[in-house]
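Incomplete set of chains, arranged as in the complex.
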């Protein structure tokens, strides 16, 4: 096919373009023609098709995501909200923190190592693009059944990829999740989050303004990576739309990205950059149209100037390539030389590929011919919006009626003990050390807490001890039983995890992993989850600053469990006051905070012992969560507790076993009045934590809880080298350790 | 006993950061005139029985399913000659 | 006087700023050195920090070893300049043949990050004066290519001359021969080890131990004594 110029497109209105192969619907294509007043060129079609895809345009999710803005709580902390590369919050002392979670699910299934690695690379570039220095990463993961052969292929590759990339970038990995469930067999979820820190004045936005300013592309050369539809346009004839040889898999180069980080931050420090954008999905199409549409002017780009790795690429392919480790900066002409010098210092290839213009058009040239002439807003922001039908599935009632509270419970102490061992050694509750020991959590020398703590915590100011904490949580089983409550439970758990370590929760990012939006049942789950999350954030006063939606996680008719993953960011004035999970000292008193009810729907116990999913998830009381959080934060600040662990999957016994193993100190537990041992140990009621209180603080701590109205129950004492539930059973730490730590290596090694 | 060699290289269109890093270092080391470097893996398999067509077919399958990741890599299978006719000497 | 200790930044160095912090906490003055610069800025000692210089492509340390800064460093190290190579820095030192042997991928084929127990076997080097002979310490370890190998003649020689400075205790995390975690050259001025003392200098951070601080106070003491 000869070059399809704008001029040519005007003259040949009847040429049929392969819009359907590029994933556009008929009405979407007609809309493009209407916008342009003519048929699009091949290059324009490439841009619209990829920018109007679900992934880039959020066309199915937009109408629901709006709630995050509409219901946003009043928060002084919010500096930059949804819509930018990542949200930014004020954490005090002149510091701002940016954080975000994203998915790289499908690529990680196809090529686990590279898929996961480039997922980390992408989220980190979002953070750099805000002007921040990345300081940590987290990786919430969900895999198929633990004993499935394909999990053996996917999980080690994913972990090696996340580690390989993050370790090489010098970013401590400070948290994440690993959940196994058969529902993720063909659709593992690989979410990755990153945090960055900057001074308030260094916040940068993705916009191109100031006519005459130069557009500089820097980083890796552009190759044929990740090109889907463009190769159709590039093929000789449109009938010959066989997949070309272009690889859909992108290979990451973390070394190149490390150089990008350093050279970008150096350019920021010298105030050389007007606007900046990372190149992720949709590559140059996305970067140029977003920069131009967020700014005041237009943009002119010479595509011939883009440094290529493969000289045979067509212009459509260059526009759509998803080669990794590339960035685009807008720089004033007088500062271009200095910018290029910095790039050279870091051995980063940098090229001026265009400039900001007066008009409002994005014009792209190839071999001197104009191949794109569009209003960039129509590409970047005016994509289709769908009101997809949604309906509560008819199976929901039956699922909820299948009450887990009615499942047979252990009838003897021996059976109870056996179930405790089964629980703590089950893949989901077992130690994740095999994974987390492949991640560097010491690099940068500011890690205060990392896995297996309740939240990761990083010091950001060496003088004052100011720090930030992050936790990510999600529970697809709860969300399946009730998506609204499930989303709130995820939020509540992440919030609680942050507060348990002594940090004050400030803001939220999320990654919403769901099945096909074309299925009304899935769409209902999605709508409910967003409604739950938005309502919850409003109530807790923690705004959603950004996030990511991953749809079509589904094999045939079977969708994954609806899986909203919530990240909560918190701040702590002095990291010296952080509260760890591990029991510190024998003799300290153990208290259970919150109410324990008979709540087993979706619980770890129901899964491990009965392979059951049914009933209702635990109730959420966000006011209670907030109160619990305040108590935990005050107690940490005033030195009233030496250890704390939030209660979630697996209930109290899981939390106590973890604290005991980590501290190498046992516990003697007494079943409190009014509770049976089984409910005491296994219930998953929300809004609870267990704390270890030095005897000298006992009064003060009880008084504080009493005064504020938080139920507090003394449940035992840190003691010995066993977890001893008085009158029921005792399990030695050695036995527990073997059970808890042996499982994952046994499955994967 | 015979030796079969499986060479696994990234497909030409796939980024090879290792090869690139090596190539970029060459001028600094005083080596010019090498326009491209690709780095791959070499597997030397010691095969017990005779390396007949059946054995080669099996090794081919092994390479395809295990030694190479054909999403991003190509491979070749060669029977090593008894005497190595290498131009460079083995060190 | 306060000692000036250089820290080289190669492209892909990660722990350079952490090492500078450790030097500062020990009371010395950190001086940033750049890989493209042959000038060592008249520092009294040099640390080659951890990281993935050049992405660890080819072999860990192999490309950095040919940096301009290394030309000067190799000469000066041979002339007695104290040099400490941590992790990637150790790999650079073996590639540069300032230390014997070589580093290979961990025998279990995974990256490993853990709080590692070590025994200090030699307290005569410029970097270990402040330890007691046989002292057992905990230092974070994190690497992909931490397996120390050398032929048995070299190993025997290292042992005979007391040049094994650190040995892994209780657990060998990477398959290093004879549990070797760190070694020195014959003169005792060049030391390399895989674990990261710069990540064990503050009680709140990382593992919360400060077992790594004596590295930096040792060199300070040595330099101040020499001046």
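Note that the chains are named A, B and C in the order they appear, and that numbering of residues resets to 1 at the start of each chain.
As a convention for this text, a contact is a pair of C-beta atoms (placed from the backbone, for glycine too) under 8 Å apart; a residue touches a chain by one contact, two chains touch by 3 or more.
Quantities reported herein were computed from a predicted structural model and do not represent experimental measurements.
**Student:** Each kind of chain is drawn once; how many of each are in the full complex?
**Tutor:** Only one copy per chain type is drawn, but the file holds A x1, B x2, C x1.
Note that only the chains that are shown with their structure count from here on.
**Student:** Looking at chain pairs A-C and A-B, which one is connected by more C-beta pairs in contact?
**Tutor:** By the number of C-beta pairs in contact, the winner is A-C.
**Student:** Nearest whole angstrom, what separates the Cα centre of subunit A from the Cα centre of subunit B?
**Tutor:** Result: the chain centres lie 38 Å from each other.
**Student:** Which parts of subunit B, given as residue numbers and ranges, touch two or more other chains?
**Tutor:** 17, 21
**Student:** At which residue positions does subunit C touch at least two other chains?
**Tutor:** Within subunit C, the residues that touch at least two other chains are 54-55, 57.
**Student:** Quick one: in the complex, what on subunit B touches subunit C?
**Tutor:** Going by the criterion above, the answer is residues 17-18, 21-22, 25, 28-29, 39.
**Student:** State the interface residues of subunit A toward subunit C in the complex, per the touch definition above.
**Tutor:** Contact set of subunit A toward subunit C: 160, 163-164, 167-170, 253-256, 258-259, 346-347, 436-448, 459, 462, 575-576.
**Student:** Any idea which subunit C residues touch subunit B in the complex?
**Tutor:** 54-55, 57-58, 63, 66
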